[in-house]
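Only one protein chain is missing; all other protein chains are in place.
Labels A and B are assigned to the chains in the order they are written; within every chain, residues are numbered from 1.
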Amino acid sequence: MFSYCTDPNALSGLTWLSCYLTTGKHMAFYFSFGTVLLLLAITAPVALLFGFFGASAARSHILPLRWFGKTYIALVRGVPDIAFFLFFVIALDQMIEWTRHKILCPEWTEPVRQGNDFVVCQAAKMPLGSAPQWVHETYGFTLAVFTFAIVFGAFAANVMFGAMRAVPRAQMETAEAYGMTRRQAFRRILVPQMWVYALPGLGNLWMVLIKATPLLFLLGVEDIVYWAREMGGSKTSKFTEYPHGDWRMWYFFALLVFYLCFTRISEIFLERVMKRLTKGQATTGGEAQRKAPA
Amino acid sequence: MSCWMTIQDYGLRAVGIGERLLPREDFTLCQQFTLIGSGMIWNIYFGAFALISGFFFANALAMAKSARSPWLRKPAEWFIFIFRGSPLFVQFFFGYFLFLSLKQVFPIFTPFTAAWLGALVVLFLNTSAYSAEIFFGALRSIPKGDVESADAYGFSGWPRFKKIIWPTMLRLAWPAYTNEAIFLFHATALVFFSGFPAWQQKGDALYYANYFADKTFNPFVPYPILAMYFILLTLVVLSIFGLANRFLNRHLPQEARRKIKLKMNVIR
């Protein structure tokens, strides 16, 4: 990166370090922190959406829908996320390609499964075989987001299911007394009020989600753990300009600091949101805020 | 080879009893079920021992965190923050690394570099931190009235803690603690996957599932089997904790019992 970096072997001390830390590889490492943050930023709302629908389904009056909601919650919560990640992405990818294959190539007569191979017509490939690498990466990333969202959606559904039941019965009864229909009451009374009950659980879930991101490399995304392992490993001078011993400890230490800072920031933020949400609610927290002198 | 023979050969393979060589051909469903099931021994071992030992330490930590003296409070707060704030993946790495360096100075640490003890220690510390936070939260939400009535009956000091505060705390914390237990059992799958080496192909359920996925090149059989085992384990844990919950709330009327279970739906 810097002009003096042409011959790293001649350098030492801080100048060497400044060159070492700005190689293309390290740039990819720093970039992967962005990937992780982006994944979190997208996954959280999507998982929330999954959770909301899961919870609504689980308390639905239509029996198959209720079963579906409850099975989803129980099944995904019962399996370690790591086991889920190891086969789900390939399954999801094949499912998408199979669907596209059925729609786009109806005249195709050969079987999709040929022995061990999974073969679909060229037009059904996802992304297309001719697409540039960044499209493949975006697609892989989208699959990863989706997989994370399904797993954490189940946990979010569980939290929200509890939160919906925690809204005082009297509130719903009052809504009925005002002549609201079930749907109106659900939308106007239950949903706005359930958040304050759901937030501690959802906040915890967010913390768990942050700490699940080291598993991202299982989903084929080159994340911070992938790069930390790759670069921390000892390097011989034959294959790099910057040979060094086993430095994995330092790279993992950087990860540790990153996660601790991120957790702390999240904690502070969640505390603030909780304060705002409790305002005017029929809980002890809300009562305390009301009583406190302004 | 019949399935019964496979079970005899490989049922306890994970702890080193039975056939020394893992299956190298066929890879029948029976072999996969047996070996992955035998790996579950380790998952249960790690989960159960970390949970039981962690329970006691978590109680002490929660007390320390709610103590008035900063000499007790600050270390507890930092311990909990560090273990709750970092991924288990990273903790395993540092755990293994630390035990390796310690071993070079003090030979007494030799067994710690093996998974059966080293990973157990890491899991124990991890679950202690999470449980302590749950207990601490429960400690803070004990109804004021309960403590006041205890005072009125002349309880104080240790008896008050033992008879009133601690049982109430446990009651309040139980649903969240159940979730923590489930998470802990799931976390045991990480032991051989990222942290500790597997000796003589003695590993946990995920290790064997990985073995079969690697040999058959088909992830769609071994991993769902693994998932099934874990769902069973989760159900067992849930029912045991449910029984304990019934015991803890045995003094409450039927209606009120159910309510408590639903209210504190806080995970981790």
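Throughout what follows, a contact is a pair of C-beta atoms (placed from the backbone, for glycine too) under 8 Å apart; a residue touches a chain by one contact, two chains touch by 3 or more.
Keep this in mind: contacts and distances are computed from a predicted model.
Between the listed names "Lysine-arginine-ornithine-binding periplasmic protein", "Sigma-70 family RNA polymerase sigma factor", "MrpA C-terminal/MbhD domain-containing protein" or "Transporter integral membrane protein", the UniProt record for the complex's undisplayed chain reads "Lysine-arginine-ornithine-binding periplasmic protein". Which of A:K70, A:H136 or A:R165 touches the hidden chain is settled by the complete complex: it is A:H136.
The hidden chain makes contact, of the residues A:L218, A:L256 or A:L277, with A:L218.
Chain B meets the missing chain through residues 21-22, 24, 100, 104, 113, 193-194, 197-201, 210-211, 213-215, 217-219. Chain A residues in contact with the hidden partner, per the touch definition given at the top, are 23-25, 27-28, 42, 86, 90, 93-94, 97, 114-120, 122-123, 125, 127-133, 135-136, 138-139, 142, 217-218, 220, 222, 229-230, 233-234, 236-243, 246, 248.
Operating definition for what follows: only the chains that are shown with their structure count from here on.
By the touch rule above, chain B contacts chain A in their complex via residues 81-82, 84-90, 93-94, 97, 182-183, 185-187, 189-190, 193, 206, 209-210, 213, 217-220, 223-224, 226-227, 230-231, 234-235, 262-263, 265-268. Across the complex, chain A meets chain B through its residues 74-75, 77-84, 86-87, 90-91, 116, 155, 158-159, 161-163, 165-166, 200-201, 204-205, 207-208, 211-215, 225, 248-249, 252, 255-256, 259-260, 263-264.
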